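I have a structure here, written as structure tokens, and I will follow up with some questions on it.
Taken from a larger complex, these chains appear in their original positions, while the remainder are omitted.
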């Protein structure tokens, strides 16, 4: 259960309107790696977590914090839209060029009347498919670390796309939290290992004797780039699972050419039946009638 | 540029048809974490890689291998659909219950005539939004490691959902490669660090002095679960970035309650204008006429 206070976690006040940047800033609100994604991902992981205790509690805490980030970015975009020229001519009066108009998101005015919404910087709606809550914390914490890396990368890029001091202040806050949150998930991965709750490979509980030994530790070369094997992935003396060296080999077919049987003639696939054009048509008709 | 041989990388022959499992197996073909995703993700990362050499070569190699995985799973699903009962009655004749019919994907017969296609186990089409190629290898390699973890987790689960020896054989191959590929990406992360091409946080080049120190190393408690701070993310003596201890604090508002100005009356938002009901309507009309 949640409660809300109207104060923001951090200030979200631009020095002036900028509808073009408002469109860009949507990326970290409703894009694949935006705040909607991390808020919902952590909350669903927390709610679904079947292991009571510190992991579940931590997930619910950070998911709740991320809701405050959604709120701040929404507020910032709203303010960047405080003045939204309705025509190119109006835009020139404001920005000196028509670029802010042309680069703006038309739905910000037509559909929302000057407000943010859960879409990315191209106006593609946020999707529930962006989040993952697999039930396996090791897999999910790696994803969470990634999400914070991609998120920090995007706000770091946005930092170079604006001169507005107020916007830069909020971006700095987001950069800072994304730095910490990267550490949080990496620390949580260590904690899982310390607690004996998972290791490499994920899922660790799948019996290794079910694997095919000959494919288990080898980088397979399928492109002619001659440096592909010059990395630890092909040369490490011990793999990340601690079970021996990694190596490499050239891709080779182990399976035969697949030959599929003809399909059910009632599905009218080409060549269904016995491959004899005339009789197969008859056969299909027979099957139907 | 690619060339193709018709032999499969590994055999993909079930012992018998099973349209219900064919639907389930679509998850690792066209689902968010399926083979379409990893093949395309690695290839786009490779093509877009602006750093020549081993990383680019490796990405193109593994992306090419994954195309062979797409091919094998497609072939397996095709064969699981070799017999697809068209009605519940037919299904009973085959499987003893109508479950295989009821759990099947209707498009496998109606739209495809007994063939696989890039959708997930619910028939939702694969989306280009599933892949990420950010230009930052550290962020992407973490995602790639995650993709292999989620992928191995899913095939490990599918292993318990079938008794067909041929299907299990292919799953074992996939489990094995996903094990190796997890190691590959984790080794590649180490390699990036060794080569001085990235560290924590991602992106490392963003100047740390731009961050807010007071928010940089602290887990923020926003839920009442009392164990949320009992992990390394709140107690580590040194964070994963090697810059000092992590700590925790309770969530607190640092920003004021946001007050938005009234909008442009031509956008007809409620209360646009000066907040005086009558006059704001007039104002909107004046602006228009």
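First chain written, first letter: the chains are A and B, and each begins at residue 1.
FYI, a residue touches a chain if its C-beta (ideal position, glycine included) is under 8 Å from a C-beta of that chain, and two chains touch if they have at least 3 such contacts.
Nothing here was measured: the structure is a model prediction, and the numbers come from that model.
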Overall number of sequence copies in the complex as this file defines it, 2 displayed: 6
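The definition used in the following text is that only the chains that are shown with their structure count from here on.
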Inter-chain centre distance, chain A versus chain B - centres from mean C-alpha coordinates, in Å: 6
Residue ranges of chain A in contact with chain B within the complex: 5-13, 32-33, 53-58, 60-65, 68, 72, 75, 78-79, 82-84, 86, 109, 113-114, 124, 127, 129-130, 132, 134, 136, 138-139, 142-143, 145-146, 149-150, 152-153, 156, 159, 172-173, 175-180, 182-188, 190-191, 194, 200-203, 206, 210-212, 215-223, 225-233, 236, 239-241, 246, 251-258, 260-261, 263-264, 266-269
